[in-house]
Each structure stands twice: as structure tokens, then as C-alpha cells.
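The other protein chains are all here in position, but one chain of the complex has been omitted.
After this line comes chain A, so read on.
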């Protein structure tokens, strides 16, 4: 691993006062950025510089900064979560950039994810899709059956777990040319459809979640596969195929 060094970069960042404002890209110069810093730390550094210049700092989403909460977003140089695979933006490091680079930073673009301010978008559409069916109705009063009492084939358990790895960050929507949420919904449908506990409500779940997805204004799936590549958690397109199967089964009933 090469030693960290400092680089100077130019940033073109989307600034938008509020959800109703028009917004535009603004150019910032930032010097002495350590290649050992994360992308979000670089933005912190830029914000400190802006504050010292008595300018409004840039609003961006972040929370755990360890790649698990799904809060950080950002479309960096034309790619969701920037130029690396299997990571969220907080896991992106400045060593991926070179001295003198110009870096574009834009919010997720989707009708269903309206911009709130600068780089922050409203992803509550995902919450409403989850509320439409992304759950199992079980009694949690303290007399819950032990989960391990129901035998589940290892392959099913693994596939369900892989689907459940979705952190709902919205990179799939951001990167899809159609702004489609199929990978997210496919993962959420699959994680339950593969388990016996989820089969009880399978029919209504897939119908309701897809209906909510369509109502939110997400696009359709063209099977380009871009979502699968940009997903920080490696959610497979197989989950979309499974949702398509589940939906067909449910529609026939």
C-alpha cells in the first residue's frame, strides 16, 4: 500500500437551496486533500473551508460511515457511490482520485427521490414500499416460536440472507437509466418469499409492494443490469427474476 499523499482537486457539486429551488452545479477548488481520507471526510474538509469563507456548507446525507446504514448517497463522476465496486460513498477513499482531477458530485436523480437540499434526497418512497408489504405479521408478545424450530434448506437461507443484505440506499434507482426500483423491491420480496415464514403473505406482499412502487413513480426494468453492478451489497438480478415469478403467480390467483 502506497503512502498517503496530498492532492488538489476541483469539485463540481450540485447546489440547491430547497426542494422548490432550481439548483445548479457549482465549482469548488480544494487543496491538500489526503488520499487516506474518505470521500465524506473530503466533503467535511470542503465544508470547513466554506464555513471559514462564511459560505453555506453543502448538505449531504451520512450516518454510520461504515457502509451499513445506507444513508450516504451521491452520484460521483457518473457512478452511484463513485468509482469503486461493492462500497457505499463513506467507504470510497480519495486514493481513487488523482491530483488535478475534476470530480462531479450530484444527488440521486429520480422523480420518486425529490431533492430536499443540495445533495440530500427524500428516500421515503422506499419506506412506503416497505410498509406496503415488506414484513411478516408475527406475534411478538413474548411467546414467539423459536426461529430455528422451522427447518430451512441452507441454499434458501443463504439466498434470503443475500437479499436481506439490501440497505435501501437507492443506488439501484440512481444508476438505472429508468430510475427503476426493481432491485430494491426484488430484494425485499425475495428475502421473505424464500422463507416459510414469508410464504403466508407472499401473494399480497408482491402485489402491494409492486403497486406502491409503480405509484411512487419509479421507472420500469430494462434488465440492463447496471443496478446489480452498482449495488454496494452485491444484490443479484436473480432477485428481480424471483419477484417477476412471484408477481406472475400472485396475479394468477
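We adopt the following convention: a residue touches a chain if its C-beta (ideal position, glycine included) is under 8 Å from a C-beta of that chain, and two chains touch if they have at least 3 such contacts; residues count from 1.
Just so it is clear, contacts and distances are computed from a predicted model.
**Student:** Match the chain absent from this complex view to the correct UniProt protein name in "Tripartite tricarboxylate transporter TctB family protein", "Urease accessory protein UreD", "Succinate dehydrogenase / fumarate reductase cytochrome b subunit" or "Binding-protein-dependent transport systems inner membrane component".
**Tutor:** "Succinate dehydrogenase / fumarate reductase cytochrome b subunit"
**Student:** For the full complex, which residue in A:67, A:170 or A:219 touches the chain that was left out?
**Tutor:** From the options A:67, A:170 or A:219, the contact with the absent chain belongs to A:219.
**Student:** By the contact criterion defined above, which parts of chain A meet the unshown chain? Give residue numbers in ascending order.
**Tutor:** On the chain A side, contact with the omitted chain comes from 12, 14, 25, 75, 77-79, 83, 104, 106, 109-112, 175, 177-180, 182, 207, 210-211, 213-214, 217-226, 229-230, 237-238, 240-248, 250-253.
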